Each structure stands twice: as structure tokens, then as C-alpha cells.
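Every protein chain but one is kept in place in this view of the complex.
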Amino acid sequence: MVETMTIKEPMDALVDNLQVEPPKKTLIEARNVDVFYGNFQALKNINITIEENSVTAFIGPSGCGKSTFLRCFNRMNDYIDEFSIKGEVLIDSKKIYWRNVAVEELRKEVGMVFQKPNPFPKSIFDNVAYGLKIQGIKDKTFLEERVVKSLKDVALWDEVKDELKKSALALSGGQQQRLCIARTLAVKPKIILMDEPTSALDPISTAKIEELMFELKKEYTIVIVTHNMQQAGRISDKTAFFYMGDLVEYGETKQIFTNPKKERTQNYITGRFG
Amino acid sequence: MTHLDSELDQIKQQVIEMMDLVKNQLSKGKEAVLTFDKDLVHEINANENRVNAMELNIDRDVENILALYSPVAVDLRFVMASFKISADLERLGDNAVGIAKYIHNVDAQLAQKNLDKIRFTEMYENALAMLDDVVEAFEKEDTKLARKVFIKDVVLNEINSNAANVAIELIKENPEKIHNYLYLLSIIRKLERVGDLTKNIAEELIFYSEAKVLKHKKKK
Partner (left out) sequence: MTNAQKNRIIDKSFQVFGIVCTFFGLAILAILLYNIVIQGAARIDWDFLKDLPSRRPQKAGIYTAVMGTIWILVLTTMIAFPIGVGAGIYLEEYAKKTKLASLLEINIANLAGVPSIIYGLLGLEIFVRIFGLGGSVLAGSLTLSLLILPIIIVATREALKAVPSSIKDASMALGASKWQTIWNQTLPASIGGVLTGVILAISRAIGETAPLIVVGALAYVPFAPSSPMDEFTVMPIQIFNWVSRPQHGFAVNASAAIIVLLLITFMMNGIAVYFRNKWQKKIKW
């Protein structure tokens, strides 16, 4: 009794179920980027485009160049002696390594959250308002509005609303990191770079920040470097795998984690590395 | 609601939708046997493509969830259960198609009294009722309801084991219609499979909700 039906075109029905999303705008683009530290080439001919309102994860073993690349987007590498870059990095179609670009202006557009929570030794309020104050904004009500909004956006408001004058250093690690994100949001950047933002946090705080990223990507574009592959899987839309200064593979996170095209990627994400 | 929750919810909705489709296929199968309506057969076949596509869809989503979110505990059991349930549902759909196929092969409508003799309608209703219970149990995560399925399956098994004798009787009465009666017996056998698969789904459900494995356990 053979009863198998010939499946005509199940893929057709499948495609019908997919919603067609409008193409997103490219916000970050790197063209043939080479980075050197002295004679050491840290990045080799990197080409990548990152879309607006997405979360992109950079993964790869230590020293693969992912952090270096991330820091090219807000030129935080500028202070490293012997650092040099070739090729072009464009943000919002503007070449950011042009001589006439004011780095301070760039960094208002491209915020950054670091590995270890690094609040300033100031009050919670002053931490969040810092980015605005250094722009010369003194309007009290404006500052207050922004601080409150930023703290609400990172779901910290309810926890700290009665103690805005308290030192930020008194907060827990997870709260500090959310404060650091709020501090970045207050400046209203387009892009938020995150350099292993949860590697110093406990699992609950990590989960909170991951959830936060889903909210934030509605308004911001997030690029995150992470050592935690599961984290990249959970939170990112696209994943880029770096190895020894090469961009080995870049694609939809689902594809990278279920069917990587390159053997090296597969070896890394399955933990069979080297 | 965490992001994983919304992904899981999406899977749940897909499984429910697939359940409805299969239920629809099976109940059309019953109508087809009773009314000898060949249009229904076409409908069942058309639905089959959708069921198969949904299975692929769920498979893909399950793969993604496992790869990206590494779910644990109840979430993991839910994903595993959904994966198996969708496979069971696909085979339920195949059975519906199988039942429909026999309509094509039977040369005349089966007499109501013969159907009654073999307890066809009773069996089919029972099978559909089981499926209804399972769907509701899945939606409401009601393991009590899921357990009812096991009781109803006993009736199906009983009808099935008597069916051979009934068929022999019918063939003896009307040897020239042996063809049709053999097909009728095959339908009964298929319904028995439907009962088993539905029971499997109920077992997966209980595994997911209560982390209890009921498979391969001797039942009293």
C-alpha cells in the first residue's frame, strides 16, 4: 500500500507565507578596508554593508579583528599609535575617514557601549546628561526630559527615579551597563556599537540587555561584538564571522547558524575550532 | 514577553493551524465516504500540499529556534513536541488522502447498512472527536483533556479488531463486491492509524506539559 502523494510545489505555499519586507536602507558600508598596527595587518580587505534598524553581530576568536573593525565605525582607533587604515568606511553615505570629518560630530551619530560597565564617577543624572552637557546644552528642562526618556528606554527609570542624585557607581553591574546604554541614547545617535556589552554581567542582566536590544533596534542600528555565540544567535539579524583579520562569512544569522557556507565558520560555531 | 516567547508562540499558532487543516481533511474524508462525492477528494488532495508546506515551515522554524535560542526545560520540550506533532499531523494528512484515494477505487457508494455493520461512522466520529480533544488540549495546554484520547482510542482498536470478521461476513454475503469490502477494510485500518497518531500527539502534549514520557508504557 504505497500512499505517498507527490508534493507538487510546497515551496510555493511556503513563499506565500513570507511577508515581503521593503528593502532597508544601508547605513554602514566598508569598502576594501585594511587596518594595520605598525607592520601587523589586523584586517584584510573587509567589505560589508549594514542595514538600518538591524542588529549585526561580529563573532570570531580573540584577536580576529572584530573589535578593531567595530572601532573603525566611530574612529576610536585613532588614539592607538601606529594604527593606520586603508579603504573607506561610509556611514550614512559619508566617508568618515576624510580629513575634514570632525570626530566629535561623528561620535554623536555613532555611540558606543563598552565591555565593562564604565559609568563616570558622577551622579546617575550627570552620567546620562554628560553627552549633552559637553555639547554646551544647559537648558535644564531639556536635559531632564532627555535623561528621563533615555532612562525609560533602557528600562532603568523605575529602578532609579528616586535617586538620580546618587552616584552611578552605587548601581549593580547590570544597572550600570544599562545606564551606559542610556548615556549613549541621550545623545540620539543613529548607530550604537556594542563591544561585548554583557561579558561582565550575570545571566539575568544579560537577558535584560538582550531584550533591550530588540526594543532599541526599532529606532537604532546596532552592531555588536560578542564572544558568546548563543548571544549572537539570539539577538542578531545578521552575523559576520571574522578569522585572522578576514571576514570569512557574512549573512543572515539563521543561515549562519543552521547552514554556514564556509567550513571554517561551521568549525567555529560548532566549537570544533583548530 | 521575551523574544523566544514570541518565536514559540508563532510555532504554536502554526501547529494549531496545521491541526485545523488536517481535521478539515479528515472530516471531508468522512463526508466523501458517506456521500461518494469525488469533488471532496480533490479538495482533500489540494489541502495536502498546504499541510506538507506547513510541516516544512515548522521544521525550519524549529531548526532556527534550536540553533539560535538554545531553548531549555519547558521551552525545549515544547519545541521537541511541536516538531514531532507536526510530523504526526503530516502523516494524519497522508491518511486522509489515503482514505480519499479509496473512494476513487470503489465502483459504487458503500451501502449504509454495511457501513453500520462494520461500525464505520462510529469509528470515524470517534477518531475525529479524539483529534478535536487533542487540538483543544494543545491550545489550552490541558493534559486532562489529552488523556481522554487514550480512552477513546480503546474503542477504535476494538472496532478495528472486529472489522476483519465483519468484512469476511460481508464478502461471504456478496462475493462479487469483494473489491469494495476490501477497500472498506483498508479505510478502517487507516482510521485505526489515525487513532494511533492522534494518541501520539496526546503523548507529546503530556511530555511537553508535564515532562512525563508515556510512550512505550504498558497501559492497563
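In this document, chain identifiers A and B correspond to the written order of the chains, with residue numbering beginning at 1 in each.
One rule holds in what follows: a residue touches a chain if its C-beta (ideal position, glycine included) is under 8 Å from a C-beta of that chain, and two chains touch if they have at least 3 such contacts.
Here the structure is a predicted model, which is why all the values come from computation and not from measurement.
The chain not shown here is in contact, across the full complex, with A.
From the options A:Leu43, A:Cys72, A:Leu171 or A:Val187, the residue with contact to the unseen chain in the full assembly is A:Val187.
The omitted chain makes contact with just one of the residues A:Asn74, A:Ser150, A:Thr206 or A:Thr253: A:Asn74. In the complete assembly, the contact with the undisplayed chain comes from A:Gly131, out of A:Gly65, A:Gly131, A:Gly174 or A:Pro197. Among the residues A:Glu104, A:Asp158 or A:Glu263, only A:Glu104 touches the chain that is left out of the figure. Although one chain is not displayed, chain A still touches it through residues 74, 76, 79, 81, 104-105, 107-108, 111-112, 114, 116, 118-121, 130-131, 134-135, 169, 180, 183-184, 187.
By our rule, only the chains that are shown with their structure count from here on.
Interface residues of chain B facing chain A in the complex, by the touch rule stated above, are 2-4, 45, 48-50, 52-54, 56-57, 63-64, 67-70, 94-95, 97-98, 101, 186. Taken in their complex, chain A has these residues touching chain B: 1, 3-5, 7-14, 17, 207, 210-211, 214, 230, 233-235, 253-254, 257-258.
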